[in-house]
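What you see is the complex with one protein chain gone and the rest in place.
Up next, subunit A:
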Amino acid sequence: MEAPPVTMMPVTGGTINMMEYLLQGSVLDHSLESLIHRLRGLCDNMEPETFVDHEMVFLLKGQQASPFVLRARRSLDRTGAPWHLRYLGQPEMGDKNRHALVRNCVDIATSENLTDFLMEMGFRMDHEFVARGHLFRKGIMKIVVYKVFRILVPGNTENTEALSLSYLVELSVVAPAGQDVVSDDMRNFAEQLKPLVHLEKIDPKRLM
């Protein structure tokens, strides 16, 4: 059973429903520098931030048709940073005019024994990967340009190989439910990145 559908109401049962608004695109390796250059100009002035993260995707299978998915992410280059557990709901099907993909999200910072704990709960790891790239911010918008690396030996994050010759570009905002104006701001920002990269709403289901 999927979680009860998250309505447009911002508050359910005393907690605020946070939604992730997402636009995605990609650039080939040789176009990375020009994209980074443009982003540095458009985004908030800050030290260029790079990251190396290891993400593991866990599934809990029940009698229901679709398993419950949780993503556990940890930083490989920042020691002492907490682990990040993320739940992403199904994309809200609704307004075709909405410019971004919208889905419920719950972000939790946890201690380091997260994987042991998830296994104890009954979750099993489905797949893992390493993401290496750059992070930019513009107000509440977050732009990440990163490359996905396949892990060759399970658990060994040193030995990886790139999945493709391109970088994934994601523009996302996490905001309380019901604030669709956010997707308009995202669309306007995405316009400024054309023709270097075309950011669009990509429905994950269509890819499967």
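Note that contacts are C-beta pairs under 8 Å (C-beta built on N, C-alpha and C of every residue); 3 or more make two chains touch, one makes a residue touch a chain; residues count from 1.
FYI, contacts and distances are computed from a predicted model.
S.K.: One chain of this complex is missing from the view, so tell me which of "Mediator of RNA polymerase II transcription subunit 20", "Aspartate aminotransferase", "Serine/threonine-protein phosphatase 2A 55 kDa regulatory subunit B" or "Glutathione S-transferase omega" is its UniProt name.
M.R.: The chain we cannot see is, by its UniProt record, "Mediator of RNA polymerase II transcription subunit 20".
S.K.: Which of A:34, A:50, A:113 or A:192 sits in contact with the chain that's absent?
M.R.: Result: among the candidates, A:113 touches the missing chain.
S.K.: If the hidden chain were put back, which of A:51, A:68 or A:129 would touch it?
M.R.: Here the residue in touch with the unshown chain is A:68.
S.K.: Residues on subunit A that touch the omitted chain in the whole complex?
M.R.: Within subunit A, the residues touching the omitted chain are 1-4, 13, 15, 60-64, 68, 85, 87, 89, 106-111, 113-114, 116-117, 120-122.
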